[in-house]
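Every protein chain of the complex appears in place save one, which is left out.
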Amino acid sequence: MTALEELKSLPERDKNPYIAKWKETGGRIVGYTCHYAPAEIIHAAGIFPYRMEARGCSETGLADVYYHRFNCTYSRCLLQEGLSGKYDFLDGLCFLNGCEQIRRMYEVWDKHISATDYQYMVTLPHSIYDAGFEWYLDEIMRFSEKIRSDFAPRLTAEDLARSIDIYNESKRLVADLYELRKADKVPIKGSDALRIVLAAGIMRRERFNTLLKDALNEIRKADGISDYKARVMVGGSELDNPQLFEMIEDLGAVIVTDTLCSGSRSFQDLAATPKNGNAVEAIARSYYFSNPCPRMMGHFEQRLAYTEKIAKEANVDGIILQKIVFCDNHAVDSTMLADELEPKGIPVLNLDRDHMLSDTGRLRTRIEAFIERISRR
Amino acid sequence: MIFAGCDVGSLTGEAVILEDDLILSSEIIRVRPRPEQTAREVTEKALGKIGKTLADIDYCVSTGYGREKIPFARSSISEISCHGRGAQWACPEVRTIIDIGGQDCKVIRVDKYGYMMDFVMNDKCAAGTGRFLESMAKVLGVGLEDLAPLSLCSKGRVAITKTCTVLSQIEVMYMISDGIERSDIAAGINYAMAERISKLVRRVGVKEGVAITGGVAKNFAVVNAISDVMGIKFVSLGEVDPQIVGALGSALFARERWQKAQQREAGPTGGKAAKSVRT
Amino acid sequence: MAEYSDRKDRTVTTWWQITADLAKYILSQDINHLDDWGGKEVVRDILPEVFQKNFDMIQTDLINCILEEKNKETAQNFVNNIGSYVDEMHKGLDAGNKVCYHYFIHSIEPMLALDIVPICFEVLSGLTAALYTDGCEEGIDAIEGEGYPDHLCSSNKGAAGFLLKGYLPKPDMFLKGANPCDASNRIYEWAAHKCKVPLLTTETPYYFNERAHRFMIGETRRLVANLEKIAGKKIDEGRLREYVEYGNEAVDYIVKIQELKKMVPCPDTGWHRPADTIFMCQIGTPHGAKYFRDLYGIVKKRADKGEGVVPEGKKERRLAWGYTWECFDLPFFNWLENEHGAIYTEDTLSYFPADVGKVDTTNMETMIEGLAWRSMQMPMARQTMSFSDVWINDFVHICKAFKVDALILGGHMACKHYWALNKLMSDKVKEKAGIPTLRFEFDMMDKRFTSPAELKRIMNDFFATF
Partner (left out) sequence: MLSLGCDVGTMFTKTVVMDNGNVIAHDITRNNGTLKELVEASIHSAVSRAGLSLDDIKVRGGTGMGDKYIRIEHANQGIIKSLARGSFWALAGARTVVDLGGLSTTIISLNGAGKVIEYRTSDKCASGSGFFLELAAQALELTVEEMGETVVPPEECAHMSTQCAVFCESEIVSHINDGIEVKSIVGGINYSLGSGIATMINRLGAIPAILITGGVAKSRGVVCALEKHLGVEVVKSVPADHQLIAAVGAALCARDVQQS
């Protein structure tokens, strides 16, 4: 298997070999639920930070005992995976109060999933400003102290600095990947690019970086796709399954970029090289001041500008903003974005979906019509 | 040249046979279990009216839910684009099309060439679709086509408050049991339908020249109620049956695609094929 | 007769104003039911013309409910308060003061002291839903028509729609605390963007400890500074103290009323409970203090006599509402009393923990500190700010302290929090308080979701099992 194949296939493999290998050597794995979780700190402590997903989950019977049909299907699927034992391999869990649907899972997990009883909550303010940063920094410091005292008593500033370097390296490599996709002849399908980015969350970054470096060379050599009907960008809710991307690309479009938190947004902002040894602050800063999730208040203009910039840079014909039903944040944000972008001549499709991608016939019709709309000019 | 458009929806299938810029024949049937069966039957029926067979078709484009499963169609296009194109052909002033299908309601904005600019669709449920009317008619014990005339006798329409089609059925059942006049219930149903559709229309923003297509367009009570709620007047599609507009659009696309193919065969002109729409 | 504004941007508040005067007029008649006066149609014709249109809008059941002897005094208090609330608001608008639409958990004293007109966004939906047959549905439909999803909270949707329709005064700013939910945060974000005015925010810390309080004090200071900037003046300590003292008085009475409701039989009627919450946004105003002072007087009078509110011969059943009330049908709570002897103890939206305490008015610093603490303890802010244990334990406490017979877990359609902890709460309450819970779906301000008739059926089935 080439590096590219390795990366592409990892997210959808039944068994993630990296988990087993890591466990065999006595390594610990800590899961996290949100883009704002300081993965570098977990990494620096010699722990495998695992970005949690609910890929492939197709029913929510166990989760619905606690959650309800008015909770979004992503949160219910994630809880289902927990309740059905898929996450029993985790040694700990780092929750964030990202949105209330995920945040409320803390207690259900705490009381009803005994395999991972090591849980931590990092809280993040809802606006970006100085006092808010101080709070978040304080939270991250406490978290790193907790990790240090429980798992890595010898955790040093150098360890943190090294992890920052490794994560920054990932970000640069992913940025290269996105850069290549801006070309007229798109060297890699969007669904495959998404698979690569998703792989970053479920393996140690050292290995990821090595593989991606090789994979980028393979991608550079590819002929590229040129017979596409339209160049599309995807934004909106958490998306951990390449299936939707596949569907869009099957219908003739090519996805060249995204603003997903599970995609490009996690790779945007490099953490600064720590000065005076304050690595934790550098990490906190890179997350807190990154392009905001719509759960942040008062930063719509920034999100709008960001969306527009990413779309223009990749020369897209249209934007698909997909949202999971009952996701309040993205539902409002996507509608607001569409209201602003359409008058500027950027076509936008607002697409409702479930996490487990049901009702594909109706979804296809919407997507196909949108591609027909944007492809003719 | 003979072009065919075939629209296989969730409730009915339609076919339109086009020669150059003239509709030769059209047909509507109830769907069969398999889309290819529906498509074949309806197209053959339409062809039969003018003494032709499938073999006479130069190019066929399919649309609708079953669009990808029609063996004799050379290509398929989403029904959204087709409705836009068909309606604009029938009436050149059309800029907004409200299409009410079996389980979808779509609002489509088109430019002056009939190309779709934007659209919205009902997302979560069947409220505001043909299915809603059909289930309601069933509970009332009348035919779908009787809902509009029945509502004319209404002296005071009832409010149907439930959005869910199934729950609305129960609501109506109990209204009947309460002895409420069927005409008042029918008026309530039509109005509820109009309100749900209007919500969707507002999202696209009404432009001048609004047309209404799909089977429900024949229910004048719903059409009037939408006019009422939205404060708009609909433009007429002339002699074109509002239910065949999707199939008409796909026939028009068939013509366009055939022309493009001809041009390609005629020799490498470089550049893109011309986008001739109306001759 | 008063002159009413016909300005479009005062549509909603003028509705309320007329309703208040109309209700005062009807309450002054010696009747206990509209039928005593010849029925609704007859009454309409003998009403002064200025009231007729408004009379058509008001829920008939509500009028009959407030005319009931046991409800008359609280009703008087209720309509007096609506009247003064609107008068004060209009006075401020006429003076050209800046307008701040704020979330219901905020302390408004700093705004009052800066001559900013505070208008609680959720009250616009809630009070309208409570008074009129069509509730705030026009607003809800308007915002959903713009493509915004129906799973947002109707308490925001109604007002947002009214804003869209131009029924409300032009805002100069919006103010939103980060809690309780994403849905409300997003609506404020939308509204500020739509109106092109600043969105002021305050953060709520996740914990109840010294560190969190310190942070909250900083947030309150930041808010005051932002308000000062927009108002174009510095806050005056004396004026702030004046309002904070009104606020202290209101909170004091709220807690006292709460204490009285622990008595058996319960001396307080249920129909005005949603209104009490709605008026909590007036904490800090003279009329807000008056409302709770007078309400306390009414309840205390009954308590002193050892009287309850359920009909003679009916066994009193004590309910707590684990989420909160509905407000599209206030007479429903009166019906519960009369039909099932079910009284209303507490709910998430009106429960004040006893340790809220008074805001210390010694100086500017102490007032800011006190307001910060209070804003962390405001109903719903308190329960949603932190881990769900806070919410759940509050209800275990309520069920015990108020001697509750059953906990109603009616869940508001839009509240993702509540649906996520519903099961945890029912388990814990069953375990610790040993009482049954009843679970159903409704929308607190939109009767089209679960209608009053359905609610009654749910309750009938429930009480049949007792």
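To keep things simple, chains are lettered A, B and C as they appear, and every chain counts its residues starting from 1.
Throughout what follows, contacts are C-beta pairs under 8 Å (C-beta built on N, C-alpha and C of every residue); 3 or more make two chains touch, one makes a residue touch a chain.
These figures come from a predicted structure and were not determined experimentally.
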(request) For the chain that's been dropped from view, list the shown partners it touches. (result) A, B, C
(message) I'm checking contacts with the chain that's been left out. Which of A:S58, A:T156 or A:S226 qualifies?
(response) A:S58
(message) Using the touch definition from the top, which of B:R40, B:R109, B:R131 or B:R196 touches the missing chain?
(response) B:R131
(message) Residue by residue, what part of chain C touches the chain that was omitted?
(response) 423, 430, 436-437, 439-441, 449-450, 457-458, 460-465
(request) Mind listing the chain B residues that contact the chain we can't see here? (result) 10, 33-35, 65-66, 69, 103, 125-126, 131, 141, 164-167, 170, 173-174, 176-177, 179
(request) Touching the hidden chain in the full complex, which residues of chain A are there? Just list them. (result) 58-59, 61-62, 64-65, 68-69, 354, 356-359, 361-362
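Rule of thumb we're sticking to: only the chains that are shown with their structure count from here on.
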(message) Top contact pair of chains, counted by C-beta pairs?
(response) A-C
(request) Averaging only over C-alpha atoms, locate the centres of chain A and chain C and give their separation in whole Å. (result) 39
(request) Please set out, as single numbers or ranges, the residues of chain A touching at least two other chains. (result) 325, 350
(request) Indicate the residues of chain B shared as contacts by at least two other chains. (result) 120
(message) Which stretch or stretches of chain B touch chain A in the complex?
(response) 65, 77-81, 104, 115-121, 123-124, 275
(message) Applying the document's contact rule, which stretches of chain B touch chain C when the two form their complex?
(response) 120, 161-163, 195, 198-199, 202-203
(message) For a test of understanding, state which residues of chain C touch chain B in their complex under the given definition.
(response) 141, 144-147, 447-448, 451
